[in-house]
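Supplied in structure tokens, the structure appears directly below.
Here the complex is missing one protein chain, while the rest keep their positions.
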Amino acid sequence: MFVLVNLKTYPCDPLEVAAAVRDVDEETDARIAVAPQAAHLERVAETGAETWAQHVDPIDYGSNTGHTLAETVADAGADGTLINHSEQRLKLADIDGAVRAAQRADLETIVCANNPAQIGAAAALGPDAVAVEPPELIGTGTPVSQADPDIVEDAVDAAANVDDDVDVLCGAGISTGDDVVAASDLGAEGVLLASGVAKADDPRAALEDLVDPL
Amino acid sequence: MFVLVNLKTYPCDPLEVAAAVRDVDEETDARIAVAPQAAHLERVAETGAETWAQHVDPIDYGSNTGHTLAETVADAGADGTLINHSEQRLKLADIDGAVRAAQRADLETIVCANNPAQIGAAAALGPDAVAVEPPELIGTGTPVSQADPDIVEDAVDAAANVDDDVDVLCGAGISTGDDVVAASDLGAEGVLLASGVAKADDPRAALEDLVDPL
Amino acid sequence: MFVLVNLKTYPCDPLEVAAAVRDVDEETDARIAVAPQAAHLERVAETGAETWAQHVDPIDYGSNTGHTLAETVADAGADGTLINHSEQRLKLADIDGAVRAAQRADLETIVCANNPAQIGAAAALGPDAVAVEPPELIGTGTPVSQADPDIVEDAVDAAANVDDDVDVLCGAGISTGDDVVAASDLGAEGVLLASGVAKADDPRAALEDLVDPL
Partner (left out) sequence: MFVLVNLKTYPCDPLEVAAAVRDVDEETDARIAVAPQAAHLERVAETGAETWAQHVDPIDYGSNTGHTLAETVADAGADGTLINHSEQRLKLADIDGAVRAAQRADLETIVCANNPAQIGAAAALGPDAVAVEPPELIGTGTPVSQADPDIVEDAVDAAANVDDDVDVLCGAGISTGDDVVAASDLGAEGVLLASGVAKADDPRAALEDLVDPL
């Protein structure tokens, strides 16, 4: 299982979470990565944790102000990037452009979407993975694997119908190891997490609990 | 072949074009429809021409100001709607929402996109049809079927890979009957047109020329 | 006082509300107008009620699909248009462009904004009027003139500081004649209303109650 910890713009210490991500990743079979804010990418990558960007723009080198360039993110040490997170929804043409930009910079890509139909659409753009996150469950503590297990299975089917090579992750409300196991049982290859780890008093303990049942 | 004439915000007489659409549709085997501005829908539909909306928003009845509601468009006489035209690009989640809104109001749907990858994505959302329009050719007078025939064939393949029931149209630069025949030969079930008819001195003659070789 | 009834995409009968607006406008000193959806503009204007658009785009005649052209709105019978309603927020450059487009088509303009600082900004663009509507009060039934009277007075001051010729309206939560009087006492030249009239069982009675204390 792939566990990606999205730090959003939480008031957490990105280096503390990154160190926990690095250490727990080494101790277990799970693959764990952390997605800090753009301004923190370089320092987070220097911890040795697998580092992801939260977003890249559908642009190339040139006259773009306030944008996130895939090459810059990769140079800062990112191995991959989220695209179209529910808090950063993009136009279809721009998701396509962002996937192309990320591929150009050798970044792995996860395109997020709300439901199985959109997951099929995201898969058709050829990213490495897609992630289904029902917006109404984000931040609730109620895991998608429990609140709406069909949505995960249907997302797995929708992606497979379009492109067998695209992995499916799920997110929203995941905070325990049981949630991760349930996601895996439903066919997900990974999970997106945020507050459950980033806002934990002890991020390392939170991560260990998450991957322990795997 | 389905020929959809998009009037955009051109300074044309929508009723004159609508009358031509209605008459040429009756004279030929082609299915011809016209997409006027929202404020013109009702009068255009009253001509008896098949009438389409240029856009609907991903909304329901309620607190939305300045939006286009699918039910209102249908009540005004529209049979279908374009979604995500290159001049009205939407977020992926909103294309999905607009397709759902249109289906709720029994409107036929054509989702536009730039390239085969995006056509696959659009087809995954389950519209009645998708339309590939390379943005760089729109308004040029150079038809996509001539400038880049592969893009039409690849779009047909991309849609079929996702959902065999989704028709594929093409647009951009189409202005002659040969262009329409070429589009059909490449596998397209229809074409999107705009200035070639809407800005013609004689819209009826322009339409007759377009469908004559079919 | 100017009373503008925004029909949004409510499931109301626009012609019934328009008839009430026309009749009550004639019976009283207040100026009353109605803002229907774009597809209803023409039929609403034919009732004889003063008719406004809910939105116009910052565009000219040309290649724009799914947009609302100021000239089309004016041809359909609109006398004015809302711009930047809280449900249709625009980029600063596009508010400027929409005001210019409306002026080109001889439409009266009301630019909406959230707070006194934004009201000053809106006034600097030279519309006929601005309207302050705190988003948190819209649809609540708690009038801005009661929940936060300072915001109306501060908005009047902010507009006057920039351009004395720009009228100030207020909106959000206004549903009784006392609310309208309170708004007037705070310096507002008019009010924006929506559900209080549009969703009333008897729109005419609701309007009469509103303007009765004036």
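To keep things simple, chains are lettered A, B and C as they appear, and every chain counts its residues starting from 1.
Everything below uses one rule, namely that contacts are C-beta pairs under 8 Å (C-beta built on N, C-alpha and C of every residue); 3 or more make two chains touch, one makes a residue touch a chain.
Predicted model only: the values in this text are computed from it and were never measured.
A.B. asks: For the full complex, can you list every visible chain touched by the one that's not shown?
C.D. replies: A, C
A.B. asks: Sort through C:84, C:145 or C:175 and give me the one touching the missing partner chain.
C.D. replies: That would be C:84, which touches the missing chain.
A.B. asks: Among A:41, A:132 or A:162, which one touches the chain that has been omitted from the display?
C.D. replies: Checking each option in A:41, A:132 or A:162, the one touching the absent chain turns out to be A:41.
A.B. asks: Going by the contact rule already stated, which one of C:51, C:64, C:118 or C:145 would touch the omitted chain in the full complex?
C.D. replies: C:118
A.B. asks: Mind listing the chain A residues that contact the chain we can't see here?
C.D. replies: Residues in contact with the chain left out: 6, 8-11, 37-43, 53-55, 59-69, 72-73, 75-76, 82, 85-88, 138-139, 194-195.
A.B. asks: Spell out the interface residues on chain C facing the chain that's missing from view.
C.D. replies: 84, 89-96, 113-115, 117-118, 120-126, 158, 161-162
We take it that only the chains that are shown with their structure count from here on.
A.B. asks: What is the distance, in whole Å, between the centres of chain A and chain B, each centre taken as the mean of its C-alpha atoms?
C.D. replies: 36
A.B. asks: Based only on mean CA positions, could you tell me how far chain B sits from chain C in angstrom?
C.D. replies: 33
A.B. asks: In chain A, what residues contact two or more other chains?
C.D. replies: Residues of chain A never touch two or more of the other chains.
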